[in-house]
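Working notes for the structure below.
Every protein chain of the complex appears in place save one, which is left out.
The letters A and B name the chains in turn, as written, and every chain counts its residues from 1.
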Amino acid sequence: MIVGDLSRRELGERIAGPGLALQFGPFNLRIRSNLKSFASLAYQLYEPYPLPGTESIIDFHVQIASPRGLRQWMRPQACFAIDGQAPFAPYAVEHAFPALEWGINWCVATRAHHLLLLHSAVIERNGQAMLFPAAPGDGKSTLCTALIHSGWRLMSDEFGLVRPTDGMLLPVPRLIPLKNESIEVIRRFRPEAIIGPAFYGTRKGTVAHVRPPADSIERAQEPARPRWFVFPRWIANAPLALEPMSKSQAFLMVATNAFNYEVLDETAFQLVADMVRSSDCYSLSYSNLDEAIAALDELSRAIDE
Amino acid sequence: MPLASPLAGAPRLVCTIAVRTLEWQAWDDVYIVYQPSSAETHVFNETTALILRCLEQGPLSRKMVKERVEETLGVGLGKLAADDFAFATQRLEELGLIECLDEASVVQ
Partner (left out) sequence: MNKMTSETQRAQRLLLDALKTPEKLPTLPPADWELLLRVARRVRLLGRLESDLSRSGLLASIPPRAAAHLKAARNVIEHRNTLVRWEVNRILWALKSIKTPLILLKGAAYLLAELPPARGRIFADLDLLIPEERIGEVEERLLECGWFKTQIDPYDDRYYRVWMHEIPPLRHRERGTEIDIHHRLLPRTSRLKSDPASLFMAARPLTHPRLRVLAPADMVLHSLVHLFLEGDPDEGLRLRDLVDVHDLLCHFGQEPGFWAGLTPRARELGFGRPLFYGLHHAQRLLGTQIPSVVLQELEDAAPAWPVRHLMNHLIHLALLPGHPDHPSSLATFSRWLLYVRAHWLRMPTNLLSRHLAHKTWLRFRGARKRIDLAQLDLKQQ
């Protein structure tokens, strides 16, 4: 059963009451909110996500709500909470939806230490995964969005979840937040992409969320083996350049970028070493999305031969 | 004061037990090394790695270590910059991988 199987009214009742339970890859969440605006957006953007069975244990109990009291009337705010505790300062009530999405990232990053958490976008084709380790302002989300609308499956935009027992990557195909100009870039590039409303003036500028293709969400329990690391940089007017990168450098960039490399001690060291050793590592400079996609498609075709 | 022999009493460097559990990965031109005792990951160049290898055999004075490293690297004696060498040994000491032995103190 998926969120879309609920009526709008039923969803509203769940969110305002006991909470809406849904599944993002390996994580079961229960989401509550007293904001009607939030419920409407949730109905639209979380539509394809599965509901966990009634007997399932929920991993994260989260809430985005407007506090009661005088505040309600002065400058309305939305506060993110997990297990009744609020780790962040309140947001403007208009930013409730992105606030919850960021809050969920925080929950994963601070709690999911049974996995190695790389900071990376991950896409998949033919059972093999391509990772884009994050660096600030590098446009990985834009590239990732473009790729998943061009034949690749989304595993994740933010977290490369590595299962320590076998080094496999686990999907967590959540909404992809696009910022500022990227929103328009994707609208033009793929008019059929499902993009939620834009939120202006957030802490990260203007943000809008892309709902991944249904296929990515349906296959959210299908792991993949890492095969390529690509470090992308968008540079205005730059010619396409896809160049092999030294593995020691790739190792260091992946390790320093991970959320919990240090926490997993020796296991993390071995996992990253194994992944980098058995993958091809590249740096990619591009200014044109089509060119970049073609180059990456070429990489994946090259190993089929 | 009696004249001491040149090497007697010269402080010697020695590896600590932390070195025995190091995990080495050789990549391109560097070593990426994990130290389980401190949960730290280090990047060592050839010189630093050689310093550790020399000392794994047993304690040596700084002068001896430097000479042996120079020999293994195939550079002339005295060619390794004193500053660089001192920096490397100081760093290794901070990381708890080598220590300076005077008579009394040994850190476990």
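The criterion applied here is as follows: a residue touches a chain if its C-beta (ideal position, glycine included) is under 8 Å from a C-beta of that chain, and two chains touch if they have at least 3 such contacts.
Values in this document were obtained by computation on a predicted structure and should not be read as measured data.
Contact with the omitted chain, checked across A:Leu41, A:Ala96 or A:Ala112, is made by A:Ala112.
Of the options A:Ala241, A:Val263 or A:Ile303, the residue whose C-beta touches the omitted chain is A:Val263.
Of A:Pro87, A:Gly201 or A:Pro239, it is A:Pro87 that touches the chain left out of the display.
Residues of chain B that touch the chain left out of the display are 36-39, 94, 96, 99, 105, 107-108. Mapped onto chain A, contacts with the missing chain fall at residues 28, 55-59, 61, 83-85, 87, 109-114, 259, 262-265.
Note that in this section only the chains that are shown with their structure count from here on.
Distance between chain A and chain B, defined via averaged C-alpha coordinates, is recorded as 45 Å. Residue ranges on chain B touching chain A, taken from their complex, read 23, 25, 27-30, 32, 34, 36, 39, 41, 43. For chain A in complex with chain B, the touching residues are 246-248, 251-252, 255, 261-262, 265-266, 269-270, 273.
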